[in-house]
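Of the protein chains in this complex, one is absent; all others appear in place.
By written order: A and B. Residues from 1 in each chain.
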Amino acid sequence: MTGTAQHDPASDRPGSASTETITAGCGLTTGMLQVAHLSVSYGQRKVLRDVNLTIPPRQITAIMGSSGVGKSTFLTALNRLTDLEPRCRLEGQILLDGCNTLDPDCDLQALRRRVGMVFQRPNPFPLSIRRNLLLPMRDAGLNASEAEIRMEQVLRETGLWTEVADRLNQSALTLSGGQQQRLCLARAMALSPEILLCDEPCSALDPMSSQTVEELLTKLSRTVTIVIVTHNLAQARRLADQAAVFWLRNGTGCIIDSGPADRLFEQPVNPDLEAWFAGRVG
Amino acid sequence: MSLWLPDRWLTTGSRICVVIASGLAILMIGFILIEALPALRQSGLSRLVGDAAWLASAGRFGVTPLLAASLAVTAGALVIAVPLGVLSALFLEVYAPAMIATGYHRMLELLAGVPSVVTGLWGLSEVVPWINRMQPPGQSLLAGCMVLALMILPVIALTSAMAVRRVIYEQRATALALGMRRDTFLVRIVLPLARRGILSGVVLAFVRAIGETMAVVMVCGNTVQIPSSLFSPVRTLTANIALEMGEASGFHRSALFLTALLLMVVIAATLLMPEDQSASPGGRHA
Partner (left out) sequence: MLDQVSRSVPDRLMKIASTLAALLVLLVFLHLTTGLLMSGLERLSWSFIRLEPLHSGRQGGISFVLMATGAVLAICLLISVPVSFGCALWIQDRSRSQVSRGRKWLQRCLDLLAGLPSIVFGLFGMTLFCHQLRMGYSILAGGLTLACMILPLQVRLASDALERVPDEYLRGAAALGLSRVRTLWHIVLPTALPGLMAGLLLSLGRAASETAALLFTSGYVTRRPTSLLDSGRTLPVHIYDLAMNIPGGEASASASAVVLMACLLVINVAAMHLAGRWRQTVSGE
């Protein structure tokens, strides 16, 4: 059972922008992703089948499901990081403002600067805190002074500025786990992406840091579309505006329900889903 | 694919390097084949194999004594080095206390790093006189076997040690739980399971030994003859090339290339063999 979710433009969340019309060409940035008939296979094995999902702009969309169902695979397909896996094949369409990112001619560097990613385990580069942030910005074309300004901006946004301002030249690896993850968030945000993909960003963190990161994500979602993979139902309930649930059918992952988070949790369409939400099934 | 120019140069540059490297292999094979062709066409294989002597001045290019010498000296070296190497591996991984094992390992690595001329020098100044006292002249097949054995022992010992270590790591819990005796464990479980790793070390050693030039030139005596005893002086294929390539021209040089080709064929055949072995049943995993 595949769910086709369409976001209701007349959303009742205060302050949320209504969906703008997608123009035929690229250039109009709305931060909306449309996934149409996406299938992912590794070699002969099909991991995801016929996924359809619209990810609305400037909201938090939670991708849920039990482990092994293909959530991370789905997420990495959104910024074509699946290209790094051997023998991974993508079929279907992923439209970012009308342009299909699965097109072979798509500029991957530009795509990944518009669609940022934070990983499960914090992965700062083995460089100083400053270099971690400046390197991607310089690579994206910012000059030195612009980059320094932006660096301070994102460090303040992520709440790290007060903690690291006096040791920017120290190695990023000397930070604690929670700080490293916030640094990775800052690093991704430094490129001003429209969409931020988060692959279980809190699962490697202690509860305190976890909470800090969650608050950060909520704050960021006012300006950036956030897609977060989580296996933690409580976290999803706390954070999500929209949600999509992946389920294994015949050994392949697919979406069985998606839509506004409130509706999804209160009225599960499916007895399996209801059992899962109630905690009766793992 | 990145569109940034330096990225493109990097990709193109690395592709060029790959073309150079693989082109080199093709170039060498082709070159040797082409240079060997005149000798092959003119004499024909039967004459080369059947002729019992290699005497360039008389136009005789029989490879048999040379090939026999190469195989004999390699075989002799393996006969000495394989048992000693495998026993050394067991010493290293099983019997030696930790600190001695580390020291022995270092020594093997040092031994592996000794250049062939230096081992040959030692052979010439120590082994040859010692053999000479038993049976003159000292330069002989036996000297070659001993010197080569010293050269290939480290690779056999170190490769076998790695294989043995892995098998022990995987199997010791099981053996322990069954209350097995150490020697039974080693002989019936570890060595058979480590067979493939040990064999790969032996193959490497074979290739190294049969391709060795300097040490054999220095201690084998360089007489062209099929060895009749351990004390006969012999000349291997490699030594022959080294001794005659300086002044060879025309047909003679082509014949030398032919011997090089022969060496390559023997080595290729040896390297391809273990691949068949691994396909046979009797592998570890069901």
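Here is the rule we go by: a residue touches a chain if its C-beta (ideal position, glycine included) is under 8 Å from a C-beta of that chain, and two chains touch if they have at least 3 such contacts.
Every value quoted in this text rests on a predicted model; they were computed, and no experiment measured them.
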{"item": "Residue in contact with the excluded chain [from A:95, A:111 or A:233]", "value": "A:111"}
{"item": "Listed residues A:30, A:59 or A:79, member touching the removed chain", "value": "A:79"}
{"item": "Selected from B:124, B:163 or B:202 as touching the chain missing from the view", "value": "B:124"}
{"item": "Full-complex contact with the absent chain, from B:63, B:186, B:202 or B:224", "value": "B:186"}
{"item": "Interface residues of chain A (partner: the chain not displayed)", "value": "79, 81, 83-87, 108-113, 116-117, 119, 121, 123-127, 131, 135-136, 138-140, 173, 184, 187-188, 191"}
{"item": "Contacts of chain B with the absent chain, listed as residue ranges", "value": "2, 4, 6-7, 10-11, 13-18, 20-22, 24-26, 28-29, 31-32, 35, 83-84, 87-88, 90-92, 94-96, 104, 107-111, 113-122, 124-126, 150, 153, 157, 168, 172, 175-176, 180-183, 185-187, 207, 210-214, 217-218, 238, 241-242, 245-246, 253, 256-257, 260, 263-264, 267-268, 271"}
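One rule holds in what follows: only the chains that are shown with their structure count from here on.
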{"item": "Centre distance in Å when chain A and chain B are each reduced to the mean of their C-alpha atoms", "value": "56"}
